[in-house]
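A single protein chain has been omitted from the complex, and every remaining protein chain is retained in its original position.
Letters are used for the chains, namely A, B, C, D and E, taken in the order the chains are written, and counting of residues starts over at 1 for each.
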Amino acid sequence: MKLQHATWQEVERYLERASGIIIPIGSTEQHGPNGLLGTDAICPESVAWELGERHDILVGPTQSLGMAQHHLAFPGSISLRPSTLIAVLRDTVTSLARHGFTHVFFLNGHGGNIATVNAAFAEIYSERSLRSDGQPSNALQLTLSNWFAGPRVRELAQSLYGDAEGGHATASEVSLSWFARPEAVKDVTMSPRIAPSGSAQCDADEFRRRFPDGRMGSDPSLSRIEHGERFQAAAVEDTWDAYRAFLGQSQ
Amino acid sequence: MKLQHATWQEVERYLERASGIIIPIGSTEQHGPNGLLGTDAICPESVAWELGERHDILVGPTQSLGMAQHHLAFPGSISLRPSTLIAVLRDTVTSLARHGFTHVFFLNGHGGNIATVNAAFAEIYSERSLRSDGQPSNALQLTLSNWFAGPRVRELAQSLYGDAEGGHATASEVSLSWFARPEAVKDVTMSPRIAPSGSAQCDADEFRRRFPDGRMGSDPSLSRIEHGERFQAAAVEDTWDAYRAFLGQSQ
Amino acid sequence: MKLQHATWQEVERYLERASGIIIPIGSTEQHGPNGLLGTDAICPESVAWELGERHDILVGPTQSLGMAQHHLAFPGSISLRPSTLIAVLRDTVTSLARHGFTHVFFLNGHGGNIATVNAAFAEIYSERSLRSDGQPSNALQLTLSNWFAGPRVRELAQSLYGDAEGGHATASEVSLSWFARPEAVKDVTMSPRIAPSGSAQCDADEFRRRFPDGRMGSDPSLSRIEHGERFQAAAVEDTWDAYRAFLGQSQ
Amino acid sequence: MKLQHATWQEVERYLERASGIIIPIGSTEQHGPNGLLGTDAICPESVAWELGERHDILVGPTQSLGMAQHHLAFPGSISLRPSTLIAVLRDTVTSLARHGFTHVFFLNGHGGNIATVNAAFAEIYSERSLRSDGQPSNALQLTLSNWFAGPRVRELAQSLYGDAEGGHATASEVSLSWFARPEAVKDVTMSPRIAPSGSAQCDADEFRRRFPDGRMGSDPSLSRIEHGERFQAAAVEDTWDAYRAFLGQSQ
Amino acid sequence: MKLQHATWQEVERYLERASGIIIPIGSTEQHGPNGLLGTDAICPESVAWELGERHDILVGPTQSLGMAQHHLAFPGSISLRPSTLIAVLRDTVTSLARHGFTHVFFLNGHGGNIATVNAAFAEIYSERSLRSDGQPSNALQLTLSNWFAGPRVRELAQSLYGDAEGGHATASEVSLSWFARPEAVKDVTMSPRIAPSGSAQCDADEFRRRFPDGRMGSDPSLSRIEHGERFQAAAVEDTWDAYRAFLGQSQ
Partner (left out) sequence: MKLQHATWQEVERYLERASGIIIPIGSTEQHGPNGLLGTDAICPESVAWELGERHDILVGPTQSLGMAQHHLAFPGSISLRPSTLIAVLRDTVTSLARHGFTHVFFLNGHGGNIATVNAAFAEIYSERSLRSDGQPSNALQLTLSNWFAGPRVRELAQSLYGDAEGGHATASEVSLSWFARPEAVKDVTMSPRIAPSGSAQCDADEFRRRFPDGRMGSDPSLSRIEHGERFQAAAVEDTWDAYRAFLGQSQ
């Protein structure tokens, strides 16, 4: 069930039978010559929506902006500072906790978000841990899962692309985004075929010097809509495993 | 053109012919017994996408979370504090300004956002105005336009619903959200038919006491998909007028 | 009763018979060639003091600094960022709530404050609404009233000045400030007689380009001390209506 | 010259002949059984206004709210957190620096402000010192002067009250506030005559336990309007010395 | 060279021959029944000091407080919120960048710091990437290296302890801290011998429920001072490799 398409009474009834929710989180940032600026949001959203349909899991609104400072030298990229993203996640989780959600599962599409999202979790937990009033805090479990890092997805990417999968603007994420948005497929020739590799730990000007067309180590000209369908299927299964394991954690 | 579906090179080329962008901004909050939690984001998004298609205007990612603290006593509502939303808008605008956008037009679907968005504009301008280095700041124009407040939309709502239009979970916004998401139409009987009226200037517990099912002064059982289509058409025209007037402002 | 002139025991006794307070809020910013930098603080203060005397209402210290970033290209203007003003109002209201005040009525003299003050109210309410401890929050009502926007004041300005009233450094506010501070009357010739009109939604450098002597659409050479006396009388009546309506709101 | 009573053109002309400004800063907090809640703002304001008149010094708007957390258990007290007051002073000074003021002299009436105001100065200087762009920062000098701590004032208080002067709600400040606001004189019997002494380094509940009627070590029943006149004269001379020494500091 | 033991002239001369610096960063948190609260700071400090001596690398002051919210239910643990630690690292790096340091290498002793430190790097880079003034930013490279995660250290831990190494209060870190602080060795019997395993992604109360004596999956009764000496040697070599690779990165 999509939260955006539900009424509050439908959410109220959902909370009688469940206490978990999935929030897709991505980024709006360049993805090379044929990748969409919205790739990192579109991918986890498509996985979450499919998973939500199949297993009656509530899926919240997609957080389309992430921490993308290193991509800002490419037009169209939008970045939240870590401190801003932490505040957004804190308010989101606090809102959900008020309603009785105890397990908030962020399904992530952007490697650059991982550190900040985990710092946000620590910020939220700190608010509870730094209290000295002796009150037990109510249960709250937070986790981050990357749709692109599950075993089935990793295996599929390896089998389809090998080393040409790369690290940013990967062949797999471009395929999945095209499957989710077939109207936005681009046909672009890559040069060089496989982009240079390296570290993204730098500021935006330096990132563009290192990675002139935005790709990192990938050849997304290999991407295909039909691959995307298979990636979605694999990611739904990987994520379902992760979600069930997460719900199984008691608090 | 949707930014999320563009490559960075497509945005680069857009910036050679234009310097404006539309960002839909809404909220995720209860909209009464038959309104969707995503209503306030879905409505401006659908207007912006249609307008963008017709007139070659770039439309950025929808900001689905807004300032909705007064709705938090209804399950599913998610609110950003004003200080958080200000930070989000500051980072969004700063990112866009780096790329050369000079006119950022926020198309809003939620009355509760208006004060905070205008405060965010003032925060962004303050950063420039409080500098004493004698450097002229580069051009930047920001505006907020409410899809529901243009003359054609107002007139249509009056002609269709009269006083039953109301102030929150209005018949018009429910109609437009249904037109945009026909799969999510709900059939619910309202009681009382027209909800109580009053001020939303209070906290969440008090809001729910004042407005038990979430509606304010409205009868959204009058909503129809076909009304939604007419509201979209009216809003696209109203917004096109507003956007052109905005671009006409020099700086 | 002026809070600044009371002892804490006098406030304690006031709280036995009342729970409302008026806080004048203004700005320190240019008001054209014959308007005082303190106009926006002096005007609501003079109205609040008179009202407080007549009806035994406690009047707190005037907040003389407001959100005035667009005026910073004119010497003497001082601006708080929206985030700063939000913090000031949050601490002010929290202090008053601790003492048992339940209705805090801000009487405003500056249009540029409106968005930020309303965002501050939302920030204060958010603190209460984002709690999930199940505790009911104590009653707290906040409102903003603009002395210059009440029906009697609007009518008087129209009858005295018509279109020459303008939007900033208006003839009415200059008159009222002179009535309150007759020692500070200035005799200045205006050129052009009526200042240009336009939007103040911009940064300081751009504002000065649009409005070279600081006025917006006004001819304050029409201002007179005796007009000011009439504006004060009208504003006291308008504000008394607004204050009683505000107290009448239950929570 | 009072900034609040000046036009921007008058400030512009002032800046051609001077670059210093005095900002009175106080607090709104209980001052015992016969002291005004506004004492700490009224006193430095009256000194600054007199000094400004005599020596053509611009006097900015009084900062009436200070850091008064320890007084919050007494009705009427309003406190800004240190972080809030730091932001207020940062924005105030940044605004003034934009106009070309190079020497900002805060005339203080509240001991509890001293640490926070000095921390604010350090915060403002940090912004300049933490830049690594090799740009020399423009001149800016900040200082805090306490009207009650100059040699003439100290001597007068000793001669009039000896040990009964005390540490808070002192006989001298009550005298000066009465001289400045004769309409607000209170006639109250003190019990005990001299209040208990101790440290104010604690929270509000503890402060009230230590100092039940709000006074610290003082007997303000000794206060007289005519003493206040002498205190004002002494403070004007002390402050004039301090201000000239401050202007003499080069940068 | 230890920065704390150098004069500013010695640092000035160092900057003529080098531009890198190592900052040890740890935490102050429980480390089970025989581990020191300072373990996570002591370990990287001892490695950094030895490495600095051998290869003429400047070593800055140890950041002894880290992000340790999950340990706060055990007496003596002190935690900085992520937002606080981000501010500390931002100010530290900005100070160093002003002096001309271009490569800041944080040598970390606490897994719980990793996300926050990487978020801090992104916050620092964001400040540069979100500028739109067209100025190229000066070179700055930041990295985090975990003393406990290098290949030689991992291999040694495996060979000495196998699975009893564990995840928190590990046998290896206790050994190294004892080698560095032999006066603080504790002789404690563990029960159970190997502590339970699980996730530390939770708040403090929940962490203590999961891990009653603070250890996670480890048997630190296997720790020995002589092991610590070998861990230091291995970590110095691992870190030297990492530091040279880091300096080799151009910007």
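To be clear about the criterion, a contact is a pair of C-beta atoms (placed from the backbone, for glycine too) under 8 Å apart; a residue touches a chain by one contact, two chains touch by 3 or more.
Since the structure is predicted, the reported quantities are computational estimates derived from the model, not experimental observations.
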Legend entry - Displayed chains contacted by the hidden chain, counting the whole assembly: A, C, D, E
Legend entry - Residue, one of D:120, D:157 or D:216, that touches the chain absent here: D:120
Legend entry - subunit A residues that touch the omitted chain in the full complex: 129-133
Legend entry - subunit C residues touching the omitted chain (full complex): 91, 94-95, 97-98, 138
Inset, instruction - By the contact definition given up top, give the residues of subunit E that touch the hidden chain. - result: 2-12, 15, 28, 30-38, 41-42, 60-65, 72, 74-81, 83-84, 87-88, 90-92, 95-96, 98-100, 181, 183-184, 186, 188, 214
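Criterion: only the chains that are shown with their structure count from here on.
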Inset, instruction - Tell me which chain's centre, taken as the mean of its C-alpha atoms, is farthest from subunit C. - result: E
Legend entry - Which listed pair, A-B, A-E or B-D, duplicates the contacts of D-E in over half of its pairs: B-D
Inset, instruction - List the centre-to-centre spacing of subunit C and subunit D in whole Å, with centres computed as mean CA coordinates. - result: 24
Inset, instruction - Please compute the C-alpha centroid of subunit C, do the same for subunit E, then give the distance between them in whole Å. - result: 53
Inset, instruction - Please report how many Å separate the Cα centroid of subunit A from that of subunit C, as a whole number. - result: 46
Inset, instruction - Could you list which residues of subunit C touch at least two other chains? - result: 72, 79, 81, 83, 129-130
Inset, instruction - Go ahead and list every pair of chains that touch. - result: A-B, A-C, A-E, B-C, B-D, B-E, C-D, D-E
